[in-house]
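First up is the structure itself, then whatever we jot down about it.
Shown here: the complex without one of its protein chains, the others still in place.
For subunit A:
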């Protein structure tokens, strides 16, 4: 642990991250130690291979997409700030936050931003629509190889038909949010980061 002097976390950085993401001090340090343990190359950034080394992620059907979500457009390395920024989406929403000081911009872990994160995982080509093919891809990943294409196709069609309100055979973000309005996203998309 001691030989990584160049990558130690500075107080200012911690404060920045705290302001941006809302994590507490102890949470940030804990996640930093996780970051460094994943960072085998010891250069302060994570690459895709570092993520793929996590064994459970390899068997996760959405593993690749999750990993991609950490990396900003076109880049291959993610630093700690980016790491925390992505993880901030999964912070539980706190009631008292609303009362104390309403933030200028919407916090990263608001319901809309959580759903936007999930939406972007479906929507690979970033055209703000989930097309039938993109949905099929995700379904195929989640369901496995036993099911025929026809069947999956009909499920995808049914899904789009249920959600699509403006008839463009794609699911836009608004439609996505509407479909999930009954689902308790605040609980489903939150991780209890231990203090």
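Assume contacts are C-beta pairs under 8 Å (C-beta built on N, C-alpha and C of every residue); 3 or more make two chains touch, one makes a residue touch a chain; residues count from 1.
Here is the rule we go by: contacts and distances are computed from a predicted model.
> Given the choices "Translation initiation factor eif-2b subunit beta", "Glutathione S-transferase", "TRASH domain-containing protein" or "Sodium/hydrogen exchanger", state the protein name listed in UniProt for the chain not shown.
Matching "Translation initiation factor eif-2b subunit beta", "Glutathione S-transferase", "TRASH domain-containing protein" or "Sodium/hydrogen exchanger" to the record, the invisible chain is "Sodium/hydrogen exchanger".
> Which listed residue, A:75, A:128 or A:162, touches the chain dropped from view?
Answering carefully, the residue with contact to the hidden chain is A:162.
> In the full complex, which bits of subunit A touch the chain not displayed? Write them out.
Contacting residues on subunit A, toward the hidden partner: 31, 34, 37-38, 51, 54, 56-57, 60-63, 66, 87, 90, 92, 95, 118, 121-122, 138-139, 142-144, 146-151, 153-155, 157-159, 161-163, 167, 176, 179-180, 182-194.
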